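First, the structure itself, so that you have it in front of you.
With one protein chain removed, the remaining protein chains of the complex are shown where they sit.
When the chains are written out, they are named A and B in that same order, and each has its own residue count from 1.
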Amino acid sequence: MSTGQSKRKILNAYHVIFLTQSTMIGVGVLSLPQQLSSLGYSQAFMPLLFGVIASITLYPMIWINSKYPNENLFRINEILLGKWIGKFVNLLFIIQFIFFIAGVINSYMHLIQSTALQEKTITGPVLCFLLLLVYIVTGGIKLIARFSMLIFFITFGMVYFTHWAFEKGDITHFLPLFNFYSANDFYDALKKGYLSILGYELIMFYFPYIVDQKKAYRHSLIGIWISILLCFITTAISVMYFSEWQLRNVEFSILNLFKAGEFSFLERIDIFGITLWVFLIFSTVATYLWCAKKGVDSLISKSSNVHLYILAAIIFFVVKLPSSRAFQETLFTSANYVAYMLIFWPIILILVHLLRKKKQVQL
Amino acid sequence: MSRKVLCLMLFLQLFLLVACSSHKEKNVPLEDVGMVGIIAFDYIDKDNMKLTVAIPQYSPDAQRSTQTFSVVTELVSNGVVEIEKLSDKKIVFNQLRVVLFNEEFTREGNIRKVIEHLYRRAEVGNNVLIAVVKEKGEDMLKYNYPDKPNINFYLNDLLQPSINTAFNPNTTIRDFMYTITNPVYDPVIPFIDKNSDKIEMKGVALFKGDQMLELIDPKEALVIQAIQGRKNLAPLSMRMEQGHGVEKLLIDLVQNDVQIKSNKSMTSPKLTLSFEIKGTLVEYKGERSHVFTTGKLADLEKDVSKELEQDIKKFLYKLNELQVDPSGLSEYFRMYYRGKWSREKKREILDKLEIDVHVKTSIISTGTLK
Partner (left out) sequence: MEEKEQQVIDNIKQQTQDIDDVVFKKMATDAGVVTIIYFSSLIEKMTLQTMVFIPLTNHINQIFQVSETIDLQDMDVILQKLNAGQSLLFFHKPALLQVIDTYSAPTRSITNTETESTVIGPQDAFTESLETNISLLKRRIQNPMLKNEILTVGTETNIKIAMLYMDNIVNKENLDLLRKRIDEIQYPFFSDISELKQLIEDNPLSPFPQYYMSVRPDSVSQYLVDGRIVLIMDNSQAAIVCPTSFFEMFVSVEDYYNRWTTASLLRMLRFFGFFLTIMITPMYISALTFQTEILPYELLLNLQESRSKVPFPPLIEVLFIELIIEILREAGSRMPAKVGQTIGIVGGIVIGTAAVEAGLLSNILIVLVATSALLSFLPPIFLLSNTSRFVRYIFILSAGVFGLYGLMLAFSWLFAHLLRLNSLGTPYMTPIVPRNARDLFDSIIRFPTKYLNAKKGISRAQKK
């Protein structure tokens, strides 16, 4: 399908909305209350703050992309910064994507292994996951967008599963508002929590495929706010349900919320929650892998599906690194900080672009 | 081309995994698994505890409907391994229902550690009930109850929420972890005891910090539940002396609404509790038995309210003296306090707390006779 250099405009408004939305909800959301726990009970408003920051940082991205409506960020790097610096920066981004994907898969597989499949190693699940991932990504960005749309409607029902926790919780936990004691706590929560909702910056890579580029900002904003609202609801219910100690120590707080409920014919809803989450992981990781593949395509200036298989194999080996858990954690977290660079990168590009424009005018 | 290869690889891999898995993986099928229904911890000394598990037998040919095993151990997981040596099945906690501690354990030992361990295990659900046993949990599990064939179902049903045991806080593992880690609350756990051939719920064990403080009887425990907003309370039997001699009556409480307001001050805290209770007057013994016929219920209602107010206030002051707060009254001060809340602050508040109780009783019916 669209694995070639075809720049047909194939993503309409709904595709953009749901692509943005599903890339943001990955595995980080599961432990969002725990990452924000340095703020204690007043963390409930943090997702809203993140949403505001995301909306603000989205604007430069759309701006720089609209100046080059037919190029993705890799090509823009090369155009603005020259071939070699551009390629180097692209390589950094590709490596960051690879580590990000490996980190997501790693933490999700450990979660599955500790709760749902206690007697197996993670090789088998990871292999099957990667095979299916490659199958989805070969369908192109349109398939990923459609997949995200379908998944959204199916997994949206999981919000219903939190109503038992809502009933058992204390709404008095929300007061007093903004009760955090030091700026350090706030900064800590911001740093850890923001990583969970990253994903909207990938619009810089699929921008050339969007049909209605003028309204792209509005559409991706809708996608961002849908995700933020979902995060907000789950964080709020976690605040109601847990004590501060539990917020700090319980990993995967969202799944613990599911544990509160049961049907008469089915108990332990959290197992369903965990396994349904694989759809959301697919939709997140597929977009990243597609961007990584586009990056490799533009590095080598040739596009082929072999790049995809090589990338998948690299990811498999990174996940299966025979190293200690602590080392893996630090590796993935530090790779994630490069993601922050990706968010502020458009601003640098804009400066370069304006400088060039001025130079051209002067000439 | 690529899609064909991918699909082929997927199916091939699936087949291989299925074929190889039956040899290498030791996936224990359902019938060889011993699902523990109840686990009991008895105190031996500072380091050791006695672990007893009860596993229901599904086979209709089995002599007894439950299998029990006991070991002495220091660590919970170590104990499980020891038990596996005694049983022919693999022990899993997937269907754990009830956890029992004996009274000595709760007073001398550290039950928080044990419950935290169970909370940490992913296979144990959050809705596992906890109870404190007077004597030994092992005796309770091993005893042969004549008309209750399976101890697993018996205990589980006993501890589940039901209308007649509304004073029962139905503490689950999650509730316990929540109340013990939340500086606003103090945990409460139901207290059961063996009474000849039956198990009886004697009351509620009150905790201060991590140890059990004392046992309170059902009537007082009902107050805790009422304050926490439980709607359906148990039938309330009262003995009043409000100027008409000794009167005894039983009100079937249908609905309970509670509103709590605090004066938001940390230096001279004052709480106002307003209860609105609706009930049916089931039986009355005393002077004013004509109340059934003349409809002078309003006076009776006022007296009942006054009696209830006195009782509740007495109980709450008793709690304040003991410096325990099972119903979370200090939450209403934490809401307006900026800064970190701690147990010390809670006890501070409880020391100085003044409580004002208003009860409004409405008797909505008195049965079918006029």
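By our rule, a residue touches a chain if its C-beta (ideal position, glycine included) is under 8 Å from a C-beta of that chain, and two chains touch if they have at least 3 such contacts.
Since the structure is predicted, the reported quantities are computational estimates derived from the model, not experimental observations.
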Visible chains that the absent chain touches, using the contact criterion stated earlier | A, B
Where the complex has a chain not shown, which of B:Tyr58, B:Tyr143 or B:Tyr336 is the residue touching it?
-> B:Tyr58
The listed residue (A:Leu276, A:Ile314 or A:Leu331) that touches the chain absent from the view is A:Leu276
Checked against the full complex, the residue among A:Phe147, A:Trp164, A:Trp290 or A:Phe332 that touches the missing chain is A:Phe147
Which of B:Val92, B:Leu213, B:Met238 or B:Val254 sits in contact with the chain that's absent?
-> B:Val92
Footprint of the hidden chain on subunit B, which residues?
-> 3-4, 7, 10-11, 14-15, 17-18, 21-22, 27, 29-31, 33, 35, 37, 56, 58-60, 92, 94-95, 97, 123, 125, 156
Where subunit A meets the left-out chain, the residues are 14, 112, 116-117, 120, 124-125, 128-129, 132, 135-136, 139, 143, 146-147, 149-151, 153, 264-268, 271-272, 275-276, 278-279, 282
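Rule of thumb we're sticking to: only the chains that are shown with their structure count from here on.
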Between subunit A and subunit B, centroid-to-centroid distance (C-alpha), Å | 41
Subunit A touches which residues of subunit B in the complex?
-> 2-3, 6-7, 9-10, 13-14, 17, 25-27, 122-123, 125-127, 174, 177-179, 181-182, 328, 331-332, 335-340
Quick one: in the complex, what on subunit A touches subunit B?
-> 40, 114-115, 118-120, 124, 127-128, 131-132, 134-135, 138, 170, 172, 175-176, 179, 181, 242-246, 256, 259-260, 262, 267-268, 305
